[in-house]
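Omission of a single protein chain aside, the complex is shown with its protein chains in their original locations.
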């Protein structure tokens, strides 16, 4: 099903975030995810908790058809294999043809040669949004500027070696070159379409001790893409996961309970809490 | 090891369910699971919590030999790949030869062409039980009636587009055609061998906001197949997960804590609770 591009929405206030969440719960978008083995379960649960309908379909034989039916597509490069890469490329191409909005999470790109090639190939299918940590965005920008796969300086593995603001220029260039809204996650998240830069201050330091909460942010951006334009979707996805993380941290004794409480918090998030606590600096 | 078919057991009272649970905990059956990437961890944990011994073996090189040794086999079509489909077919064929009882969960069948072919091929190996939501059972019945893979109307992704009772006739036909006991999960679960229809009323609406609890039901049916006949195993598997979900919902603040509490509840389930709260309508 071809999805009409939602009209531009103001992204910059807590009320805007609350409106996106209401739309998301009314529409219950079908979110097609091809993600990594570490977070398959928690990604599906985060999407269900916020009110979306996740479907994990990764086989190349099925992914293209499914991406055309879905309301949004999430592609995450973690634990990539040659087989999974085939499914990603089929799904991204199909999303581009069908008008299904999609978001890319370039996990560990730059640190590993093979997935850098796949990332560059996927960019040709024009994601509406890209989210990564500073090292990943720096690496992806360099790769896309080079126009061809090459090795770039990058983080050690999946953790960022850079603070978010160090990647702001790269994020702007990447946004302008690809047409995607680019999000750099960090203590403060930076979201840019190449012109505007919006900052999201929600989150909690203990979130870095739970695996895959960056992937959860990407999945929530994906869900929001079904009901909001890419700039609003990216800002509001960051708000949802960051605020849920803050609320969870108030009750958690460590990263085990933080993960559990975060799912509960996504499920319980309401207008009043968003209006009182969303930290968006436009 | 060839498992002697357990003799027919009355399925229809709370006392029958309690007897199945006691047998399961005494025997600790080895349950071979080939399941999807979303629920591998939670399926194994649910089987351990109830008292079974799970083993996830999916490589075609190993799955056939293992299915012959196991006390029961669970095959779940979610996140299927060509590679995993090879393992499923090898395991199902081996289970049929060895007399290992097995249950099939046709996740998203009908919605996706490739897995519909695999589902029809697997039916030839005569599962003792099949469990799905209404859309999946409607689709599988149409596929099996057609005798050949074809596209049928189906749910959007993994969620049912139909209420359970809409699939009752399809479930009866599917049971008669395949010889399997067929379960349609829903607010009330329907279990039929083609003649009798037994209803299970346990469960809680918040369970639909946790990924893979249908897969957990299938896994528990699989464990029960090692100690009870297919009709009793299917009814009691639904009772176990539904009642654990109810108990969990009494303590949960959202879907994150519901998943955790459900595993605790499976572990703590006892005769008295089953006798007091199992909702079986024969």
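Chains: A and B, in written order; residue numbering restarts at 1 for each.
By definition in this document, a contact is a pair of C-beta atoms (placed from the backbone, for glycine too) under 8 Å apart; a residue touches a chain by one contact, two chains touch by 3 or more.
On a predicted model such as this, the values are computed, not experimentally measured, just so you know.
When the whole complex is considered, the residue among A:112, A:164 or A:249 that touches the unshown chain is A:112.
When the full complex is taken into account, the listed residue touching the unshown chain is B:69, out of B:69, B:96 or B:273.
Mapped onto chain B, contacts with the missing chain fall at residues 30, 32, 37, 40-41, 44-45, 48-49, 53-59, 61-62, 65-66, 69-70, 83, 259-268. Counting over the whole complex, chain A has residues 36-39, 41-42, 78-83, 108, 111-115, 156-159, 208-212, 252-257, 259-260 touching the chain that is not drawn.
The rule we apply is simple: only the chains that are shown with their structure count from here on.
Taking each chain's centre as the average of its CA atoms, chain A and chain B sit 33 Å apart.
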